[in-house]
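Let me give you the structure first, and then I'll get to my questions.
Shown here: the complex without one of its protein chains, the others still in place.
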């Protein structure tokens, strides 16, 4: 299904029209928004051919899964973004895919997002009696994409701080598994953010960047800084989780060592002594020591001596 | 064996001819495809000399194992690519080696691939009555090389997601060994993809790149983005496997610690007590305590006291 | 609350005036410092609109939490810095946020800092009868921000050196947890310092950087070197802590190995022997060995032989 | 000892002459090769002064241990290379040091190599009646240096593949020690290869590189690609060995965990039970339970109950 909103300059009004009735030549004041969220492959082809989109751009726009990118040819720019559609970082179903094709007065959008709230935020707002510029729409969508990460990252900071307090002293396998999931999700969004950051960083360095012409340098710089900050935050949170994992392992290792020390000392002292006691608990008829009067206390003294000697040996080895 | 397909401009038809009958001067409309997959060293030399290929290019083209590269001299470009020929990433036999030498109307190819299905995809398609351009062939081969990785990487994503769910809770040595094999294979293809990505990245930055002249910037950019995406995916999957390995080790370490705690507490309490019981199980004739009426219950009480004291000591040390 | 200090060129005196009485046009010799530390959102808007600050700059200036940045538009520069407000690196509450908007004769500042001593250092000093230049104020604040890190880093060097001496021999879980907190804090300030270092590094490379015009190259270079040194120190301290963590784990691992060796040898020798003794301690009526005269000494000899054989086996395996 | 080979243009013949008889001015067609492999310090000085080599170049050329470099001043270029002189990567005695000083008709070489076969390959070949160009000699030596690594690296691939198969299942300390030696050697040659790769990479980027003038761009590019490939292979093999080490450690950790589980469960069940049996094995005269008729079976039942309870507790904790 092709949803087409048309702003007629004469009446200054937005109206939903059929794609086939769209004038071939648009006046400079006209605005068109074509929503292809629910379009099938044929409708997609029809729209892309109508605006003479080149094959490589058409192919990328049609994908429901393509990393963020910007490409400009002739009048049209293709901007692909990815928003964060899940509730937090403990589970990552899929990103919101935002495919935008736009000229100065036409916006063609195809957005896939399993989170209806975010999908609504990623929908251009039409204002009756007012001619939105296409650049304003694209700007708003870009800022909302950035915001979809930021709110979860800010919330994650507290979560991480709590994990740090917990892990080293009372960590358990559930928390460990949660941290592993967090790391996996942060890695994936870090990659998406790196692509998006690079789109705007490249624009700032290029002389005749189309983005600079469409939005002006301050806005592009703002886009860049927002995605750079998000990227840098995911980098840092990921690295802090990794530090936690390694710290947790070090602490475990040290505690194993401590426990092993206790276990080894106790076992080394009492297992041989128990063996000696076991010998004199045997029921052989002829065991001459059993009848010696001083035997019991001699054996007790020998055992005590052996135990003390072992303690000194462990002391000498620096075990405590 | 030299397989030569010749497109005669007059008849507009493809025909398989003998290499020795190839006209020395080709008209601009003629097309030649020389398939050297089954050629021996002499035939290889013969063809390369016929087209006056320079020594360094000839040497690289002749190798059955050479990393991906692009080199252009005079009319001829040498493009070496590597496709992924195995079924998945659990075992890596060898890459598909794609050596292409081409001018605007001659394509010389030597392709080594143990997977017949991929080999067939890496074979230029001749269309009767139609003059393929050499650039179209090379473009098609390049896209098929990229596709040979992408399909396995997409499938691997699910495999990885399953591994993540399994490893932390029910991981075993077979899964660990599988992950190690995956990491090894991903490392190897990451290197091949880095070479291929760089070929097209370099072309995009160079002013007079032959690739840009042969294919146009949009197509070269598309090549670049495809290989960059593949490279970035292998990077991420490799890193996620590494995260899994380290998380698995952390979890193991923590569980060892937990078990060690139980073992040490139980051993530390009961091994000394068993020793005491062993003492009074000895059969010496003269053991005065044995005859004391209260001895048994005193010893029981002492043992209980020792056990409780040990528990308090472990509690004090924060072991539980 | 808007605190406004005004330097009247005629009287050469500083006076606190009401924002509404500020002349619309300032003479070149006038100076204005507007302190918005305690301003509410409306007052903030009022001031920013009065000086016609552009929206993206106004938005960044208004944030109580924004990474360090520099942006210049028309007459005004926005400089955001972050100082270290806590006593040392064992606990990190929050950074001092220093938001500065300035032209050649107006400074608008909004500083959030939970440490009153640092807050006082980050407050411009007014000298009666003397016209401070705005650049001097900004320079002094920047140097004080750098100093807020340096003093803690210098003190940390000794702390780290002590940790190094302690950890490998007498490390405990409290020290480990402290090191983990240090790493976490150093990571966070490393990121803040990287942003601040890059502000001045970029200025040194840019041809017409506003910072160079405002402060001169030697001062900007000094800023850069100070933040670069701080960044490099946090990098190094972080890495040294990581080395300590890994060294601690290696040492633990080796000591576990040593203890395991002792435990395994003692257990492997005495547990089977104790079993043998236990057999002959059973009270079955018909146990023919018990009545053999040589049984006791034979069993003793067999046990000694078994023990010695085990020792040789361990020796052969290279366990000691 | 100075070995000097002189190609007299008139006679078109190579002859070994004494250094003192070398004409001060060489004709453009003459060729000189001075082999200083066995020269002492005085002879070295004598030759370097004769050709007016500048001090910094003379100092570097004279070193028997200097990292690879290229330096050109006036007519002379100094090229220092390092070849791989040992049989494989399990032991690294020392690299082959190849110090070359050359102009268009003079080659001064000093080569230190403990492997006579490689030394022979690194010796320029004189062909009677034929005037070698100096550039051909240098090219041949450079290719042989590269080949000295490649053959060992190709062989190492199979060795590594075998190690991968072995380590995870049947790894032992000898294989671990071998892997550590491999890593150490690969690190060292990786550094040497990085220097050599950079020499040719720099030449390709420089406008008026002497190397480009001496050898032509295709040959320099071929040098670069050969060393880049070697460098990238050592990088990858090193990283694969590191992956193996970490995988081996993970597997060990997991197996320790598994064994610890068995040990802890068996010990936790049977050690307390053995203690109970030990209590009723004591020989006190007054132990009322011993005379109760049902005592034995009650104790047996209690012990069985305790064992089963422990099993349920372990089951509940998810130990199996």
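Going by the order they are written in, the chains are A, B, C and D; count residues from 1 in each one.
Just so it is clear, contacts are C-beta pairs under 8 Å (C-beta built on N, C-alpha and C of every residue); 3 or more make two chains touch, one makes a residue touch a chain.
Quantities reported herein were computed from a predicted structural model and do not represent experimental measurements.
Check D:154, D:262 or D:302 against the missing chain and you find that the one touching it is D:262. The chain not shown here is touched by just one of D:50, D:104, D:191 or D:217, and that residue is D:191. From the options C:159, C:173, C:198 or C:222, the residue with contact to the unseen chain in the full assembly is C:222.
Touch with the hidden chain on the side of chain D covers residues 54, 56-57, 67, 69, 71, 73, 171-173, 176-177, 179-181, 183-184, 187-188, 191, 242, 245-246, 248-249, 252-253, 255-256, 259-260, 262-263, 266-267, 270-271, 273-274, 277-278, 280-283, 287, 289-291, 293, 295-296, 299-300, 303.
Where chain C meets the missing chain, the touching residues are 164, 168-169, 218-219, 221-222, 225, 229, 232, 236, 239-240, 243-244, 246-247, 249-251, 253-257, 260-261, 263-264, 267-268, 271-272, 274-275, 278-279, 281-287, 319.
Operating definition for what follows: only the chains that are shown with their structure count from here on.
Among the remaining chains, none touches chain C as well as chain D. Chains compared, chain A against chain B: the Cα-based superposition rotates one onto the other by 70 degrees, nearest 5. Of all residue numbers used at the contact between chain A and chain C, under half are used by both chains, marking a mostly different-residue interface. The set of chain B residues touching two or more other chains comprises 246, 249, 253, 255-256, 260, 263, 267, 271, 274, 278, 281-283, 287. Shown are all chain pairs that touch, namely A-B, A-C, B-D.
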